[in-house]
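Right, one structure below, let's go through it.
A single protein chain has been omitted; all remaining protein chains appear in their positions.
Chain naming follows the written order as A, B and C, and within any one chain the residues start at number 1.
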Amino acid sequence: MRNFGFTTTKSRTIEYEKIDKRLIGYILENEPSFNACLSCGSCTAICSAGNLTSFNIRKLSLQIRLGDLEKTHEEIDKCMLCGKCLLECPRGINTRNVIMLIKKGLTIFEIKDKA
Amino acid sequence: MIDVLIIGGGIAGIETACSLQDLGYETIIVEKEKTIGGHLNDWDTLFPTHRSASEVLAHYTDETRRRALTIYLNTNVISVKKQDDGSFEVHTSRDVVFRSKTVVLASGYRLFNAEKKEEYGYGIYDNVITSADLEKKLKQLNGEFKTPTDKVPEKIAFIHCVGSRDEKSGNHYCSKLCCVTAVKQAIHMKQLCPNANVFCCYMDLRMYGPGFEEMYREAQEKYHVQFIRGRLSEVGENANGTLQLKVEDTLAARPCKIQVDLLVLMVGMEADKSTELFQQSCGLQCAPNRFVKPKDHHIGSNLTNIDGFFTAGACIGPMSVFDTVNHAKAVAFSVRDYLNATK
Amino acid sequence: MNIEGKKQIWNAYQKEIADNDYFYARSCIRQNFFPASEVTFLRILREELYKNIFDDPNHTTCTGIGYHSDIVPFDTIQTVVARQFSLMTQAGLEHMAISCVTSFGIYTEILDLWQHFPEQLEKIREYLYKATKREFNLPKNIAHTSDIIYKFRNEIAEKAKYKLINKQTGEPLNVVEHIGCHYAKMFPTKGVGGAEFPQVLVGMIESWGGNVVDYPERRHCCGFGFRNYLVQANRGYSISNTKKKMESMKPYKPDFIVANCPGCAMFMDKWQYTLAEMEGLTYDENGYGIPVLTYEEMAGLVLGYNPWDLGLQMHQVQCESLLDKMGVEYDPKAKYLDKNGNQMPLPEKPSCLKV
Partner (left out) sequence: METYFILPFTLGMIFLFIVLFIKYGLWITKLSHIDKLRIVQSFFTRRTWDAIKESFMEGLVHRNMYKRNPLLGYMHMCFAMGWFLLIVFGHVESYMYYGTLAKAPWYPIFFQYYVHDWFPGERFMANLMDFLLLYILSGVLLAYFKRINSKIFGIKKTTKLKPLDRVALISLWFIFPLRLLAESATAALYGNGGFLTNTVGHFFTWIGVTPTMESALWWAYSLSLGFFFVGLPFSRYMHILTEILFIFLRHYGIKLKKQFNSYSRIQVYSCSRCGVCIDVCQMHVANISNNQSVYILKNIRDQNLTDRKLYNCLLCGRCEQACPVRINLNDLRISQRIRATKEYNSDYAFLQTLPVEPPQVVDKTPEVIYFAGCMTHITPGIKKSVLKVLDKAGVSYQFMDKEKGACCGRPLMLAGQYEAAQKLIAYNREKILDSKAPILLVSCPICYKVFRDDYELGQITIKHHSEYFLELAKQGKISLNKSDKSIVYHDPCELGRGCGVYEPPRDLLRMTGNLQTSQQEKVNSLCCSGSLGDMSLSMADRNVIKGETLKVLLKSNPDVLATACPLCKKTFVKGVDVQVKDIAEIVAEAME
């Protein structure tokens, strides 16, 4: 491929039909409470790992919904499963199970981070 | 036997009594407190006009006096029993037993106990107050506004949805009036402390009523109230008594720390304890949110599962002053229809 | 899709187009990259429609590219435009026929400005006079040259030798029409059909037998975007927009693209080559790309002009597939012959795009 000194940029448009739904499908099948998220952010604000790193579970879960899985592995590995988010979630989402399902899902579907 | 016994002497109860009197019925009101007016006694101003609450209260006190309404103050209802003839026998903490053809429940609501959201620090940190506390404070305000630790606040945060829309509080529903109250109070605080930074941390802003959205816009444009879309998760206290809030600014997708001098928790409305009493004594049906369940949400919101037992105001769910007044006016017609039909 | 509904909306955007006696303002890009287009336009007007159009050798660029890339100051471009009007006035003409969409946008913008700020017009009159001792009248009518072809589309259709129909199947050709952003997005009332449903090319295509393709990104920019193209580091953004547009039209299998803006025609043509080289992407089934025509070339083909006289050999995406579909007679050997019949050096072949 020829180098012209510039490349096409990836479209930021969410094309719903092209979303990689494997992981989100797996999570929702096994933990339907994840459907109830209203993105209030209390999980992220209270997060023990978020206090130490850039971990943002709310953003990550949105990205997973959009099939944007390029950094999921690296990010999810920051979670310490302490369960504070579980106690804070106003929608009663079983967040710890969601985390474990993300981890397992990444393994099942062999989803790797983009280098 | 009297025509209607009204439980609760708040604005719902008084308005019901007035409307029923206009229709020619004899009523008595049973009120557990030593004065009428209910929660209105505690409020400083009302949204969306910033009108003084005492002005509205005065209207009802005057009406009560002018119409010579029968009111039993300091009286608790102990049980309501439906008789075979369809009438009601109402036992109270006084020795009197009332007999009435109908009962109108106008017992209103109670406020969420903010201590239950322990991570918000109410009852633990001095400078955490509830919206109701703020109203009382504003009502009694004499001179400069100061925080409980006696400081003119430079930063104030209002937290929406405390005890509402929260599985952890056991309240899944929206209290619907806290959003606009927060905006009203935020404006009020800006008027009192023009140099203060005022924040509102919200999940969704529900400005459903007439004038609400305009007020929200005014808070942004004129008063520079800052709205942060994120739900408070944790409050810590700094050595100097200021509070550290942890909230995610979800629109920026970044965790956010705010240091404030005063934290106001917008406590939601919960069903009054008395509804449980009526559940037990006369089988009144309540909805899963513990408020009284209307017989028909659309065309019979004043009716309950018990014939002759009506509701007026916030005992069926969170309700504003003007909705309460309308609901109370409406119940008079429901009562009339019932009494005419059973004559 | 409710075509009727669209047509009704379009009806609100009618535009007055002068009937005759035009002063011609050429386009920098068109005459460089589609060199026969403007000649063809003049030929059609003069030989087919018998119109009077003056092509003044003294007129200049409008400096629009410089203006849109923040090089030429606004007062300067106004003075340049004023000089063109002065030439028009000198020629005794009152109607501008502007070849370039960017220029068209600039003329429109400046006239609108002068209307709202007469003192600015006076200032420019003064500038022009000081610089050149020239004076000018404002044009009575401003038309893009595509407007003029649109106005006379039915006359052209009567004289047509070919139609925009696939000769083998008898089906109308699928045509993607693309309007330059500056044609109607800045002043919707100045474009035929406004910005949302521009009718100028649609009118030509439909009256010449073609079928207009309505695809999701139909109104998306071609990707030129001046600054974004002119700075190399930003070119990725420019080409990404072209890619988005091409990807969107691809499923409709267009037979060719026609544009009224020279920049758009150039970018949609040349970027197809670049995308092919960079990412191996081509947008027709056979790997040749989608031919891109200017509307003058399209009109010339319909009127039966020799494709090589129309300059189609100068395109990046080769047009023979289209010529074959339309049944246009052409001599493949004559493709790279010069005016005198001598063989020109052959262009280098791209590595991905088929020719």
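The rule is simple: a residue touches a chain if its C-beta (ideal position, glycine included) is under 8 Å from a C-beta of that chain, and two chains touch if they have at least 3 such contacts.
What you are looking at is a predicted structure, and each value in this text was computed from that prediction instead of being measured.
Novice: Would you mind listing the shown chains in contact with the chain that isn't displayed?
Specialist: The chain that is not shown is in contact with A, B.
Novice: Can you say which of B:R67, B:H91, B:K116 or B:K137 touches the chain missing from this structure?
Specialist: B:K116
Novice: Which residue, B:E167, B:E218, B:D249 or B:D323, contacts the hidden chain when the whole complex is considered?
Specialist: B:E167
Novice: May I ask you to list the residues on chain A that touch the chain which is not drawn?
Specialist: Those residues of chain A that touch the unshown chain are 30-31, 33, 46, 48, 51-53, 76-84, 86-88, 92, 94, 96-97, 100, 103-104, 106-107.
Novice: Taking the full complex into account, what residues of chain B touch the chain not shown?
Specialist: So the residues of chain B touching the unseen chain are 116, 118-119, 121, 123-125, 167-170, 233-237.
To be clear about the criterion, only the chains that are shown with their structure count from here on.
Novice: Looking at C-alpha means, what's the farthest chain from chain B?
Specialist: So the chain farthest away from chain B turns out to be C.
Novice: Of the chains shown, whose Cα centre falls closest to the middle of all protein Cα atoms?
Specialist: Chain nearest the centroid of all protein C-alpha atoms: A.
Novice: With chain centres taken as the means of their Cα atoms, state the distance from chain A to chain B in Å.
Specialist: The separation of the two C-alpha centroids amounts to 39 Å.
Novice: Round to the nearest whole Å and give the separation of the Cα centres of chain A and chain C.
Specialist: About 47 Å separates the centre of chain A from that of chain C.
Novice: State the interface residues of chain A toward chain B in the complex, per the touch definition above.
Specialist: Chain A residues touching chain B: 38-47, 50, 56, 58-59, 87-92.
Novice: Tell me, which parts of chain A touch chain C in their complex?
Specialist: Touching chain C: residues 1-9, 11 of chain A.
Novice: Please output the residues of chain C touching chain A within their complex, sorted ascending.
Specialist: Interface residues on chain C, with respect to chain A: 232-237, 239-240, 243-244, 274-275, 277-280, 351.
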